[in-house]
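If you scroll down you'll find the structure; I have some questions about it.
Note that this complex is displayed minus one protein chain, with the remaining chains in position.
For subunit A:
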Amino acid sequence: MESEVQRAEMLLAPTMAFKKVQMADKYPKGQSRGRQWKHLRFLLQAADATSLPPDRPNYLNIQSPPSIYPPKRYCDVTGFEAPYVDPRTKLRYADPEVFKQIRNLPDEYVQRYLALRNAAVVLR
């Protein structure tokens, strides 16, 4: 290790004297850690929802419902109010200038703009 790295104490020591179980023992090297955690959130929410009575507050049921206001539509590029939707790219736009701009956008950027409001086409 470089001396400046050592001096900066930027790295976490692999073993800690105050721990009862060291990191290396818990997660042995080269062993798969089990990548199930990607869906863990859903599993956990499902577990909570079934094991708990619905009248008691839990992580799931304290979520806010959708807004009572009708959703406003904003231009995907400029952020201004958007009365129009481009039928080809599905982007919302505020005026003809933005329209010209979005028609020249490469598809990747169109998808990125759509992804901003969670409307991108997701290929599974």
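Methods note: a contact is a pair of C-beta atoms (placed from the backbone, for glycine too) under 8 Å apart; a residue touches a chain by one contact, two chains touch by 3 or more; residues count from 1.
Following the convention adopted for this analysis, contacts and distances are computed from a predicted model.
According to UniProt, the chain absent from the figure is "Actin-related protein 5", selected among "Vacuolar protein-sorting-associated protein 36", "Actin-related protein 5", "Anaphase-promoting complex subunit 4 WD40 domain-containing protein" or "Large ribosomal subunit protein bL17m". Where subunit A meets the chain that is not shown, the touching residues are 1-2, 4-5, 8-14, 16-21, 23, 26-27, 33, 37, 40-41, 44-45, 47-48, 51-52, 56-59, 62-69, 71-72, 74, 78-81, 94, 103, 109, 112-113, 116-119.
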